[in-house]
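Please read the structure below before turning to the comments.
The complex appears here minus one protein chain, its other protein chains still in place.
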Amino acid sequence: MSIIETRNLNLYYGQHHALLDINVDIEENSITAFIGPSGCGKSTFLRTLNRMNDMIPNVKITGTVKVAGEDIYQSGVDVEILRKRVGMVFQQPNPFPKSIYDNITFGPKLHGVTNRHELDEIVEKSLKAAALWDEVKDVLKKPAYGLSGGQQQRLCIARALAVNPQILLMDEPTSALDPISTAKIEELLDELKETYTIVIVTHNMQQAARISDKTAFFLNGELVEYDATPVIFQNPSDKRTEDYITGRFG
Amino acid sequence: MVPGVLFSSSLITVLTTVGIVLVLLTETVAFFGEVSIIEFITSDRWTPQFADKHFGILPLLVGTMMITVIASLVALPIGLATAIYLSEYAPERVRKVVKPILEVLAGVPTIVYGYFALTFVTPLIRSLIPETSIYNALSASIVVGIMILPMVASLSEDAMLAVPRKLRDGAFALGATRFEVALKVVVPAALSGIIASFVLALSRAIGETMIVTIAAGALAQVTFNPLESVQTMTAFIVNISLGDVEPGSIESKSIFAVGMTLFVLTLTLNLIAQFISRRYKEEY
Partner (left out) sequence: MTKLRKIKDVFFKWLFFAATAFGMLSLVVLVVDILYQGLPRLSWEFITNFPSFNPDKAGIKAAILGSVWVIGLTAPMALFLGVATALYLEEYAKKNWFTRLIQTNISNLAGVPSIIYGILGLALFVRAMKLGPSILAGAFTMALLVLPIVVVAAQEAIRAVPQTLRHGAYALGASKWQTIRGIVLPSAAPGILTGMILSLSRAIGETAPLVVVGAFVFVRFAPTDPLDKFTVLPIQIYSWVSQPKAAFHELAASGIIVLLIVLLLMNATAVLLRNKYQKRF
C-alpha cells in the first residue's frame, strides 16, 4: 500500500520551474532512492514531503501530496504534526549544541513528553534503533559535538526516530561521511525499513543500488523513470536513465 | 623610513591607553593623599563642593547602578526580542527597513536623547506619577535604555545569524514551531554572543553621560527610588567641569578619582564581554 502519493506536483522558485508534474507512489516499509545529477530537483522534491520548503521565500507549489491518505498542502494541516510523522535526516550531521541525551529528547519534549522515566526509555530505544547505544550509553550527558561525524549522523537518525515517525526522509545522509560510517548507516537502514518507510536522496548510484527497493531518476526537475531498483540499474526503459547510470553525464 | 613612521603612528593608540592610565593614576594618588581611601569606600555622602566636604563614592555608584539597571530592564529584553524578530521572523523587505532605522537610532547623539528625556519622557512620567521630581532617575534610564537598545539588538542578531541554518532545519524537521526553534535552538546556540552584547550594553550605560546629566539631575544621594534625582559618576564629572576647576584643587582631583572608578568599571565589563565571546566561541 502506498503511504506517499504525489499527483501533478509542480514547484516554482519565483520564476524558476523547479519540479514538473511529479507523480510518485511510495510504498510502506520500503526504501526508495532518488537519484540524479545535482540540481535535478531530487532534494527539492524530498523537502516537499515534509513541507520543509515552506521556510524558503517565494516558493509556490501546485498539485497534491498525500501522506497516509491526507493532502498535506491543504489549509488547516498541522505542519508540526506532519513533520513529527515525517522525520528528516540531513546531508550534514546537525546535532544541536547540547548533550547527546538532550539531542534525543528535544523532539519528544516539544511534543509533550515530560516524564523523566519515559524520556529515558525513548533515549535508549532510539539510540539502540540507530545502532549507537553501545558506543554512547556511558556518555549520554556529554556534548554531542564530541562524537565522530558518523556517530553524529547516527545520533541525528536517533533524534529523528525519537518522535516516532512513520516515514524517514534522508537527504544524502552519508555524503559527508567516511566509507566505514557509510557502511554502518546503510546496514542500519536495512533494519529500519522493517518499522519505517525510508526515502533517501543520494548522489551515489552504488548506494542506491545496494540499499533501495525502488529507485526514481530525476533530471532537470522531471521524474524521468521510477521503477524497481534492479530494473532501473539493469534494464532502464529511458535512454537518459541509461546514460546517467552508465556514467555518460552527471 | 615609511615603516618607521607607520609604526610610530600605531604606537599612538597604545600611548593613549598608557596616558589614560597614568593621568588617572597620578591624580587619583594625589586625591587619596588628601582623602582617606576608607572614607571614599565607606562614606555615604559625596559633597566635594560643599563647605562640609565628604568623599564617599557610594551615592555616585548607587546613582550609576540604578540608571544602569533600569536601562537594562528596557534595553536587554526589547533588544533581544528585536534581534530574534530580525533574525528568525522578519521577511527580507522588513529587515531592509528596520536595520537602517536601528543604525540611525544608534547614531543619534546623546545630547539629543538627553533633550528627549527631559522635555518629553519626564513630563510623560510626571503626568502619570505626579510626585516624580523634574530631575529623576527613571526618565534618564528609560532613555539610556533606548540609546543602548540598537547595540543589543544588532550584536545579538549577529550572534544569531552565525547559528547555521542546518540547526534550525534539524529542529523544524522534528516538528518545532518557529518560536520553539528560536527559543530552544537559536538563542541557546548564540548565548555567548548574546550575553557579551548584554555586558557591553551595561558598560555603555555606565559610561553614558549627557542623558543622565540633563535628565537625572545633580543630587548625589543614596536612594533606590527611581522617581528621585540621582547623580551618576559621569554626571558628577560634567558638573564639576562646567564650573571653574582650579588645577590642583580637591574638586579637580575628585574628577580623576571618579574617572578612575568609571574607567576600571567599564574596562572590566568590556574585558568580561571579550572573554565570554572568545572563551565560549560556539563551534557548530
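First chain written, first letter: the chains are A and B, and each begins at residue 1.
The rule is simple: contacts are C-beta pairs under 8 Å (C-beta built on N, C-alpha and C of every residue); 3 or more make two chains touch, one makes a residue touch a chain.
As the structure is a prediction and not an experimental result, all values here were calculated from the model.
Peer 1: Quick one: say which of B:L105, B:A162 or B:I250 touches the chain that got left out.
Peer 2: Candidates B:L105, B:A162 or B:I250; residue touching the omitted chain: B:L105.
Peer 1: Specify the residue from the set B:L60, B:A153 or B:A216 that touches the hidden chain.
Peer 2: Candidates B:L60, B:A153 or B:A216; residue touching the omitted chain: B:A153.
Peer 1: Determine and list the chain A residues touching the chain excluded from the picture.
Peer 2: Residues in contact with the chain left out: 78, 80-81, 110-112.
Peer 1: Even though one chain is hidden, which residues of chain B still touch it in the full complex?
Peer 2: Where chain B meets the chain not shown: residues 2-3, 5-7, 9-14, 16-17, 19-20, 23-24, 27, 77-78, 81-82, 84-86, 88-90, 98, 101-102, 104-105, 107-116, 118-120, 146, 149-150, 153, 177-180, 182-183, 200, 203, 206-210, 213-214, 234, 237-238, 241-242, 245, 247, 255-256, 259, 262-263, 266-267, 270-271, 274.
Everything that follows uses one rule, which is that only the chains that are shown with their structure count from here on.
Peer 1: Hey, how far is the Cα centre of chain A from the one of chain B, in Å?
Peer 2: The separation of the two C-alpha centroids amounts to 49 Å.
Peer 1: Can you tell me which positions in chain A touch chain B when the two form their complex?
Peer 2: Result: residues 50, 52, 55, 57, 79-84, 87-88, 90, 92, 94-98, 106-107, 110-111, 145, 156, 159-160, 163 of chain A touch chain B.
Peer 1: So in the complex, the part of chain B that touches chain A is made up of which residues?
Peer 2: Residue positions touching the partner: 91-92, 164, 166-167, 169-177, 180, 184-185, 188-189, 282-284.
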